[in-house]
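One structure is given below, represented as structure tokens, and several questions about it will come after.
Here the complex is missing a single protein chain, while all its other protein chains stay put.
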Amino acid sequence: MSSAKITFQPAANRPYRLPPPLSGARHTAVWFSLGLLCLVSASFISLDLQWSAFFSAQAVGGMGRFIGEFYPPDLSPAFTSKLLYASIETLAMSALGTLLAAIAGLALALPASRMHTSDAAWLRTPTRLLLNALRSIPELVWAALLLISAGLGPFAGTLALACHTSGVLGRLYAEAIENAPPGPAYALRTQGLGGARVFLYATLPQILPQIISYTLYRWENNIRAAAVLGVVGAGGLGQLLAFHMGLFQMAKTASILGAMVLLVVLVDALSYGLRRMMTR
Amino acid sequence: MEVELTQIDARHLAARAGDSAALALDRLSIASGEQVAVIGPSGAGKTTLLELIASALQPRRGKVELDGQNPWQMRSKMLQRLRGRLFLAPQTPPLPPRQRVVTAVLAGALPSMSLFASLRSLFYPIDIPGAHAALEAFDLAEKLFERVDRLSGGERQRVGLARALLTPASLWLIDEPLSSLDPNRAQQALSTLTANASQRGTTLIVTLHQVDAALANFPRIIGLRDGQMAFDLPVAEVTPERLRALYAQHEDELATALTRGIPMPEEPAAHGKHASVVTIQCR
Partner (left out) sequence: MVGSLILLWPLLVATEFRPLQLFDAQSREPTLRFLATMVPPAIHSDFLQLVIRESWRTVAIATAGIALALLVALPATLVSVRVLSVSALSGRMSPAAFLLRQGVRWVLILLRSVPELIWALVFVRVVGLGPTAGVLAIALTYGGMLGKVYAEILESGDPTVAQTLLRNGSSRLQAFFYGVLPQNAAELTSYTVYRWECAIRSSVVLGFVGAGGLGQQLDSSMKMFAGGEVSTLLLVFILLVGIADFVSSWLRRQLG
């Protein structure tokens, strides 16, 4: 169907073209999309991905067999109790790692923030660099590095979580400190109180709720991270997974995977429920 | 398009079970190319009637027929094609913010565009002259490239109406087109709609709050009250008595409806306010 005619006499000069700023913006958008497309195609081309290996009949058969071996999962009492212990270990790693990170993060956040306008804060830049470095190295890389001094096991994983998370939390805490309303701190400072007491009595009470909510949020993240950290040998469910998968014990692998997914889903559901309760 | 409703009982989705039916019609038939105004106090079921005809609402009982076809017995693909042949303009046209007026108006022509054409039109509008002419008909041509969220309520409403001129539809269902327009603009909008509808042979059904505007522009008037049809008459037979009965207990609506519409002559002092106004309108 064609659009019908309209009964009105057109005016003399009619703008039948997009005005330049508008079409300019649209051209920019198109160039930008083309650039993105180039980046994506360059990525695919340079990676020499083995789709043939993945989609060939042989690979599909191999995949089928691989998935078939997962069934039935090993649910023997001996192994389930081992799984349970590994899950508890995972939870303990995440909890202790987050706790250590909260302490270290707070200790680093103090020098990393400008407490008041006349504060020289000469440590601010170097501390922030340190926080960024801690933060940009993922937990798993930390774990691999720490294996050298802490040895295989959950201790390395706990430290790794603590290192990465203290970078994340330190930065968040520092921002909270700098954004806190300056009034109460100013009042105490004019009375001649020192920095430590001003922080404890004026700034900390204001930002405490924020600090707690950041920390809980990171804990939730860390449970997920702790589950996989063990893949490099740093304890928890991941270590169990790497071990049994390495031995091609697929039945055991399947139950570990199940336990991991269960743990992640449980934590998600719990935090979703808690958040809904708090907003209500 | 021809519209035929028989023994309809329809209830709006939000309504609870046990409420009285929002709309119960024994029979309503509108011939192809006819122009009809639907009037009645608020809550009479005017919008429900439009949604029912637009196959946006399924009746609980009874039969809707558009050009002899029952939309609710169609496969969903055919139903969607049928929906392309009718145009329902809601009272406040929902327009996405940041969209340009051209694009918003051209969205009316979507059913007749291929997917590729509609995507191309997002980048560079394919029918700028068409959109311009449609806007000009509603005195809005200078807003062609404006952003939708920078328009006033009345301007947005006219953008929604301008869409109608670009649709491939042969049935226009327009809900309260004048609710945020001033009297001059209101008359202009109505004449544009009726003139274009009769030129294309499009069936036009408009719900109106402004009784005088309805009487002045439409040859056939349907009065709805409490979900029932009060009357369905040629405009000449719509007497002040019928109007008063239609708006009984809602006289304030009749009054505001009349005064907000087209400017009218002085009312004779001897008569009661409502009656006099109606007399003038029904001359």
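To keep things simple, chains are lettered A and B as they appear, and every chain counts its residues starting from 1.
Here is the rule we use: a contact is a pair of C-beta atoms (placed from the backbone, for glycine too) under 8 Å apart; a residue touches a chain by one contact, two chains touch by 3 or more.
All figures in this text were calculated on a predicted structure; none of them were measured in a lab.
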item: For the chain not depicted, the shown chains it touches; value: A, B
item: Candidates A:Ser113, A:Thr158, A:Thr215 or A:Ser255 - the one touching the absent chain; value: A:Thr158
item: Of B:Pro96, B:Pro129, B:Gly153 or B:Pro219, the one touching the omitted chain in the full complex; value: B:Pro96
item: Absent-chain contact - pick from A:Leu22, A:Ala107 or A:Leu145; value: A:Leu145
item: Among B:Ser32, B:Gln58 or B:Ser191, residue touching the chain not depicted; value: B:Gln58
item: Sites on subunit B contacted by the missing partner chain, in the whole complex; value: 13, 54-58, 76, 80-88, 90, 93-99, 103, 107-108, 110-111, 113, 115, 118-119, 122, 167, 169
item: Those residues of subunit A which, in the complete complex, touch the missing chain; value: 39-40, 42-44, 46-51, 53-54, 59, 62-63, 66, 88-89, 92-93, 95-96, 99, 132-133, 136-138, 140-141, 144-145, 148-151, 153-155, 157-158, 224, 227-228, 231-232, 235, 238, 241-242, 245, 257, 260-261, 264-265, 268
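Here is the rule we go by: only the chains that are shown with their structure count from here on.
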item: Whole-Å gap separating subunit A and subunit B, where each centre is the average of the chain's CA atoms; value: 53
item: Subunit B residues touching subunit A - in the complex, by the definition given at the top; value: 100, 109, 111-112, 123-125, 127-130, 132-134, 136-137, 141, 144-145, 165-168, 192, 195-196, 199-200
item: Complex contact set, residues of subunit A against subunit B; value: 1-8, 10-11, 14-19, 22-23, 26, 30
